[in-house]
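Could you have a look at this structure, given as structure tokens, before my questions?
Removed: one protein chain of the complex. Kept in place: all other protein chains.
Letters are used for the chains, namely A and B, taken in the order the chains are written, and counting of residues starts over at 1 for each.
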Amino acid sequence: MSQRVVITGKGIISSLADQADTLHNALCAGQCGLGSIGLFETQHMGGEVPSFDARAYLGDGNLRPLDRIAQLAASAAHLALEDSNWTTEMRAEQDVGIVLGTVFSSVHTIGTFDQLAIRRGPRFVKPLDFANTVINAATGQTAIWHNLRGINSTLSTGASSGLQAIGYASDLIRSGRISMLLAGGAEELCFETLFGFERAKLLGKRVESAVPFDAGRTGLIVGEGAAFVMLEDAEKAQARGASIIGEIRGYGTAFDPHRGQDADKLGMAMGMAIRAALAHSKLNIEDIDCISASACGSPMGDRCEAEAIAAVFGNQTASLPITAIKSALGETLGASGALQSVALVEHMHHGVLPGICGFKALEDGLYLPMAKKENCTIPMQNGLVLSFGLDGNMCALVLSKA
Amino acid sequence: MKRVVITGIGAFTSIGTGCQDFWKALLSGQSGISPVESFDTSKYAVHVGGEIKAFSPASYIKTLEAQKIGRTSQLGIAAAKLALEDAQVDMAALDLTRAAISMGTTSGEPNQIEQFDDYFVADNLQAAGDEMLTLYPCHHIAAYMAAELQFMGRNTMIPAACAAGTYAISHAFDMLRLGQADLALAGGADSFSRITYSGFAQLKAIAPERCQPFDKNRKGMIPAEGAGVLVLEPLERALARNARIYAEIAGCGLSCDAFHMTGGHPEEAGSVKAMENALFESGVQREEISYISAHGTGTPTNDMHETRAVKKVFGNRSGQVPISSIKSMLGHTMGAASAIETAVCALAAYTDRIPPTINLDESDPECDLDYVPNEAREHKVFAAMNNAYAFGGVNASLIVKKFKDAC
Partner (left out) sequence: MDSEEIRNQIKGFISNAANIDPSQIGDNASYKDDLGLDSLTMLEISVDLESEFDLIVPEEEFANIKTVQDSVDLVHKYLATI
């Protein structure tokens, strides 16, 4: 058993693209996947996956048991399995696992199920929907669809869920518990989730004001999507002739027990997570060539993150390329860290880090000189992915180029 | 990798809380099933559940405002505080940046979405509260536990349905043996849910009066609520502070049937694999398993399949391994169940006593193992295994063993 955990494939479903290189190109072209929402009636903007049809990925089988989040997850899983060449036959022989991060999971199905009970009585609730009222439903449905019989786990750690799922999965390999598994996250855009953000007063006024680190930012825009990486034990991946596209060097987490009520404590937790990731990866700050930030347009959150980065990287902050893709994809919650990870693998492969879509000017007093609208062409070996939940859970993960 | 031991147990259930009271109630075969009071069951064909009727959150929650967090979070905090007290952890000496929390749940904070739904159906959403984001998502449970205790280490919620407790304990086990934390609170919590009740009632899976696992006339499971939290530490730290050690976590096996969302594999493939993986990882021989805490929900199908799975793993010996289901007493506490049952396995190894399966009136020829019918028993326990099977086809088996310094 090797201690090295490698990435052998990736799959994404996002508002901008369902292929990693298409997403990379779209981000480099400054495209934005945010706009009006067609899924339900609302005045708010969102990052909806346009015209999503799971049949394009999953074929003509019976999709009724799968709700939207399960279809997003299973579709991204399909792409990742294909990309990593884990065929149907191979999955019949070996137990591939899956770890999925999510915040709201099947809340829309859960709500619909319960609303029917209230309206008409418990006699009329739908059995197939009941199966999806457990928070791990999307993970279970994806495993059934793709015959994934290894460890089946679901993580909820707030907005950092998807990134922490990748970290957790890498530890499962390091501890010898499993040799290959999909790791990532999924989130669906729905009325219930948007209602939550609206009532919490966290939504940006417009798409143009949901830009990370920007002086004009007013809040976030909620998005949806799914993303998985296939993680494998390095030796076993090499032995089966897998194409290795990256490596998970290490990750770190921290928790802010003040849950975002104190900006200093929030920033401190962010810094702790970054340092823990570096320590776990056995790397120094000089080894990090780029950052994919978690910033989403939150006035306080983005500021804390910029300060945390500056505190950890010191003088290096002046020249450390940084991107933030949530102005293009929205805050996709459980999917966000996984989407960032897949995108970063692609950015590092091409040697181009996309600029921040919609960025105009850095907030006054913020020190993050490399936050800009323009792309940055530069060789990148080690990248840092940040996924920070503004209510406490922080996760940072180091990816290396293959 | 480091050895990991259980130094504290905190349960919050319908039959008792803490460790001693809870264990005593279990051994005496007490039932926690009663008429449901938290919502109106007049339109249902069934009316019983395992609700916790006496719970005063403010007694346990001092840093946060108890009434401003969800019930599942309240139960989690209460169980955590009881566990820490039981373990006699010196909180002042704890490096809080290395104090981790890993919890499991099935439904998170269902009362929040239920309230939203009431307003939604009444076309009165404007009157609904603002807490959907800050109370509903299940990560808040572990997060509020950490906020109450000021823990800054890894904070993870693993909502793996009815195997969640074991998954959460397994994650804490890995964190500790990999040196990523100095102490972990690990377990599971779920509060009573109208949604869960409606679903199981629709599946005709709820027993009308008593939960009777393995009984010939068993009629189903009984939804319940509860929380179970263990204090886990690396062995050297436990020894250094002279902690009482209940048992050692020997290993676990996690698998997925990938067959059906609510039904198990017809040949018990996943459940067998979970048990085999647990035995392999733990290094415990199957002859050394002295007790099994069953998933034993009381449904006709689960109990039969579980019996078959145990026979496939233990072969000729299966009749000699006592296997009991505490769900006969508590009902099904969902995400808390496998955490509470792991605690039971630890207590069995610590005290050499095993709890009964109550309400076992008549044997079922298809369920012919020793289910410790109706009366607790003294029994030498070297190693005990807990099994959990969940929606999504998730399977988990965890083995604890009697702590022996010289191992």
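Observations, loosely collected:
Convention: a contact is a pair of C-beta atoms (placed from the backbone, for glycine too) under 8 Å apart; a residue touches a chain by one contact, two chains touch by 3 or more.
Just so we're clear, the structure is a prediction, and the values are computed from it rather than from any experiment.
Per the touch definition above, the residue from A:12, A:110, A:131 or A:202 contacting the chain not shown is A:131. When the omitted chain is restored, the residue from B:52, B:189, B:261 or B:279 that touches it is B:261.
Considering the whole complex, the residue from B:27, B:94, B:203 or B:376 that touches the absent chain is B:203. If you put the missing chain back, the residues of chain A touching it would be 60-64, 120, 123-128, 131.
In the full complex, chain B touches the hidden chain at residues 202-204, 260-263.
Assume only the chains that are shown with their structure count from here on.
With centres taken as mean Cα positions, chain B sits 30 Å from chain A. Across the complex, chain B is touched by residues 65, 95, 97-98, 103-105, 107, 110-111, 113-115, 117-119, 121-123, 125, 127, 130-137, 139-141, 143-144, 146-158, 161, 164, 168, 171-172, 174-175, 177, 192, 195-197, 199-200, 202, 253-259, 269, 272, 389, 391-393 of chain A.
Only residues 1, 43-44, 96-97, 105-108, 110, 113-114, 116-118, 120-121, 125, 128-134, 136-140, 142-143, 146-147, 149-161, 167, 171, 174-175, 177-178, 180, 194-199, 201-203, 254-262, 269-270, 273, 281, 390-394 of chain B touch chain A when the two sit together in their complex.
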